[in-house]
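As you look at this complex, bear in mind that one protein chain is not there, while each of the others sits in place.
What follows is chain A.
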Amino acid sequence: MDPWKLPISSAIQRKRLLSQSYTSHASASPSDLACADRASDVIYLLLIEPQVITSKFSVFSFLFVIGAQNAWDILLEEESMTRITTSCAELDKILGGGISCKEVTEIGGVPGIGKTQLGIQLAVNVQIPSYYGGLGGKAIYIDTEGSFMVERVLQIAEACTEDMTEYGRFLGKSIQARQVEMGPKDFLENIYYFRVCSYTEQIGLENYLDKFISEHRDVKIVVIDSVAFQFRQDFDDLAQRTRVLSAMALKLMKLAKKFSLAVVLLNQVTTKVIESSFQLALALGDSWSHSCTNRLILYWNGEERYAYIDKSPSLRSASAPYSVTSRGIRNSSSNS
């Protein structure tokens, strides 16, 4: 098959292929074809073994080769995926079990509502071993504001280990026989902490994450606290900010899907003026609001802290109360 007949999107790519003399056939087996998980790989393989493609073909086998899945397989996969608990039963209930992997979740709220606390709690909870029903993974915490307090993380980790031992005791001796005792220091060891001080560092770090996570495959959550901070000052050109942010959002989505991890973005609020009335809205503008799969809004209802599901493809809109205690995020004390 001649290279210039192929459906390659740009003339430049075609000419590049021609210059590398991709005109002859080399041997590539159908199994090589099936293993190619990037569309560009398939184009090269198409050059090499066109008879394989054109012989027995349907849209399904073709799209399967370039990485599509059918809905039934996705359903089976989703049902077997563990979610990251938030340690608050009410919150877990409205989230359908917890924060799900392969999705980007945005959590926004006024200052002091507990966003960083929730972020730290999730970074600890992702490490809960699988025999306790957790993911047993590691966490990446990207701090843009400097609100990460190690002492607090230690406190939450200690509370988590206490809860785990009590749960183990409740389940009986069979668990205790094979468990490896996880102490609070182990929890701290499994959190990779990055501190960024400017938006360029943040963008650079996001580009680096792909390589980092390829080397540390057990990372199961990336928490960015907060995603808005570095982008709210120093940006004169708002159009450029929109472009940069939407590119960043796509990269995070790709990261979540590729490594099957959860990406949690903590966002600040800003005031929006609509028809001479003030309204609180999440920072970074309208375009950013489309860059997450799920959105959770944390707000005050009287003296209580509440979480509300603002956006989700499969969860119903609901509110749940929670509280921030010395042990971390827990159920609200005034339970009805």
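Following the convention adopted for this analysis, a contact is a pair of C-beta atoms (placed from the backbone, for glycine too) under 8 Å apart; a residue touches a chain by one contact, two chains touch by 3 or more; residues count from 1.
One rule holds in what follows: contacts and distances are computed from a predicted model.
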Name under which UniProt lists the unshown chain, selected from "Centromere protein M", "Pyruvate dehydrogenase E1 component subunit beta", "Transcription initiation factor TFIID subunit 14b isoform X2" or "RecA family profile 1 domain-containing protein": "RecA family profile 1 domain-containing protein"
Listed residues A:150, A:171, A:197 or A:250, member touching the removed chain: A:250
Option touching the unshown chain, where A:72, A:170 or A:278 are the choices: A:72
From A:165, A:242 or A:331, residue that would touch the chain that is not displayed: A:242
Missing-chain contacts mapped onto chain A: 1-2, 4-9, 18, 39-40, 42-43, 50, 54-60, 62-63, 66-75, 78, 102-104, 239-240, 242-244, 246-247, 249-251, 253-254, 256-257, 273-275, 285-287, 289-293, 295, 310-311, 313-314, 316
